[in-house]
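Yeah, one chain of the complex is gone here, protein chain that is, but the others are all in their spots.
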């Protein structure tokens, strides 16, 4: 009800504030027998970690994860997996000036009005720091999907402000600090970000995530369509303002004769659907795009109000990301992994023994 | 788990196929004491009904709703409200040719592979006919929100294929068959649709929905953000391929100094956020846009496969909507109502007695 | 949240009042391919139906069930199954005298205080008539469990007031109106009930239900233990005041050396556990007992209050069961079926591909 649990069959329940003692989560429903140790999770955490380049927050957090339970002699046991990351570089004092005033574009005002009280230090629970546990939990889902289902997930930065990036080398996105899929454009991105930082401003971004090897048949076809649950997962990431599946908003101007993807005995001949028909996976690549708004924490002043509703001016200093989109790729990948893992188990519950006379026309990895 | 229940505190569980005996739903969690009778629900059903103009499906369904329970002497009692709509103009025979072959762009193939069996008549449960129960349940939520919370919801057709429609007269959308917010453009839409029907093709659309008078504080701020739950609700509507909140995908190219909405003692001075910050409603207008793909049921032939995976050609005749977007407005309104009603009750559960020292800066209706 | 949905993977959502238009439910999550038609459900409804003997309520309800959805050409499709039973022998007037006063031992006062309003006709939704939908939904679960899992469920009347009944012929319980497992005692029960009815009083009962052929491994071992979910299911039946598993309350005075059931290569040598260890099914017979309180609707007068809190005397006439326990057997069987079906699917979700080196020591049917 209060929204800190994600999923139905494979669930993640998380807690933790940006400048509190620690972040934690409990992953429930993981099948037993999966080989799992801290380094398996740490790898994805590294990709999300702040301080990796000059273009992201300079907070120094090792983000070392500790497994509390659910693993015995190197394998999952089927019992819930507890994970903890201690906060080590919190600087409460940085936020003293914000205790009594609301930063526009942030959750300050809404938390205050919802709960009557808020932890003002670094946005409290509204901080993007919360996403560390999503990435940690997602790493477990990804490992299972990769090893047991043959499903892989890869995201990339598809647009940085006005700069649209083509996925020419999607396998090399981890080689640069931007998750840029076009190595030739990295220098351009660096220059753009340096200028932006100098101007004290921020910019939005588009991130695209693709899942390959998705089994045909995932998704519950009315309210919990696979794409509906993906939209829920993605729009729940901090700063996301839009979600598309396949052709997305471009489908508005398409004709039906163009949009519908023909079937042949060896597969579909196009993928406007983005891998989902009627809310159920087709077995094609699952293609999801998200829009991230520009960060609102700027050193440029802006009008706002204080705790009593009086007008004030707000200037934000400290350690912030000038483009949250730069670190969003591993988070979006993690959320997609969580949705797919959940639906893999849900599908097995109801339809675990289904046999169809129709052959699967999409190659399974 | 199988996804036919929507919501947590105010829930809708639905059933029914396009050409089965009836559609039904059970609405649970409705507060007691709300005046309710069939005509309250019928009004919204009329707006969604097929056969209202030559531009939509010509199926003749009165869509008469019957209340089975939960209402006593004209008021809700707090017990679940059962609703039934009988299917009266089903024509099973229209679909005999599709029994053994899959229509591209439809859920035929995916239902077959998920369940090993499918009701091929008019898409079975994947038919947009399923949305009648969403509208019926949504009508109850809307009535409560309007009468008890002072919250109103209005949607409109924002784009039909290439034709972008400005919301110049949002209060007149019910006066035409398109939910067009610009009366001067209706003739143009008629001509466009006539040409499209003649060509045997279909087109996509954009629908925008706005909620006014939303209380500040709705939404559970991590996984079940208000906008995340809205995205889930909207992407779960048949044919939807994209969802935006506020500035949506346009926020990619915005600067932070432009996007963030300043606060003043009398309100926000802009609404790029679309009424949500940190997943919690700000009290501003809630602005949601969705992209609907073009219908795939065309009389133009297309390549496909049959039940055994052999190549076939598919031609779809019968009664179909050449643009599902034309009837999507009341459905999107209903889904938004269900999300807001659910979160209104969820907010009351945890924070029913919260008092904040900060004044509400957005005028409540 | 409002509690009209039962289960997680195999769910039943129900609605309907005793003297409203109809009862209905929606069963979601049923695996596809199960042969199903109205008579499969009607059989269990007949066993629960009022008016079958002079010892139960004389209300004349055919309880004819209609399937609205989810079944195509005689088989389930995986989509939700809608069921409706029309109320045909409602007599609103019988309850006019109770409109403004509360019957002790009934839910009248509590409904009034919870909802501020209540449907006073025949207890509204608090009527045992609500259990018809449990039995209908349970019939689907039972059919699946019997045909696909080899699991059978049988209940019986274990005690009627002071009369303790031994399960000497559990296969003959359907041959008498009491679900008595000892045919030689039926005449005694008849005489007891006739005397009770003459006295205008009522009595409690104990019903025992046994499931045979339960797979080893069902149940989620901490909060949703199999026995915990059974206790939830059973205590949720009208009039139930106690639930036991296996040795139950007798285990208080047992020694550990006596209670613990030894394992051998061919099975357990006793069953004090009642088929559950650590919340997980052992594969032995699952044995559940419930205590049902005596009906409170008596023609003997009793002190109470009216709607304004003033003292009144209440006398209940009309059509009532002098022992609700007499009709409780099929209801308890149905609830056990729903729990086992739900856990069968839940187990398949997480552990569908588990292989243990240890042989199953309990014979599977």
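To keep things simple, chains are lettered A, B and C as they appear, and every chain counts its residues starting from 1.
Just so we're on the same page, contacts are C-beta pairs under 8 Å (C-beta built on N, C-alpha and C of every residue); 3 or more make two chains touch, one makes a residue touch a chain.
Keep in mind it's a predicted model, so treat the numbers as computed, not measured.
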Given B:152, B:257 or B:351, the one touching the chain that is not displayed: B:351
Full-complex contact with the absent chain, from A:8, A:55, A:185 or A:320: A:8
Candidates A:45, A:65 or A:84 - the one touching the absent chain: A:84
Full-complex contact with the absent chain, from C:38, C:86, C:188 or C:201: C:201
Touch list for chain C against the chain that is not drawn: 1-6, 8-9, 14, 102, 104-107, 109-116, 123, 125-126, 130, 159, 161-162, 201-206, 216-225, 227-236, 238, 241-249, 251-265, 269, 272-274, 276-283, 291-298, 300, 302-305, 307-311, 322, 346-347, 349-351, 354-361
Positions on chain A contacted by the hidden chain, ascending: 1-5, 8-9, 11, 13-17, 20-26, 28-29, 32-33, 66-70, 72, 75, 77-82, 84, 114-119, 124-125, 345
Chain not shown, touching residues in chain B: 1, 8-9, 29-33, 78-79, 221, 345-346, 348-354
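We adopt the following convention: only the chains that are shown with their structure count from here on.
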Chain copies touching (chain B, chain C) - same or different residues, decided at half shared: same
Centre-most chain, if every chain is reduced to its averaged C-alpha atoms: B
Identity of the chain that, by mean CA position, is farthest from chain B: C
Length of the line joining the C-alpha centres of chain A and chain B, rounded to whole Å: 26
Inter-chain centre distance, chain B versus chain C - centres from mean C-alpha coordinates, in Å: 38
Of all residues in chain C, the ones touching two or more other chains: 1, 8-9, 29, 32-33, 78-79, 345
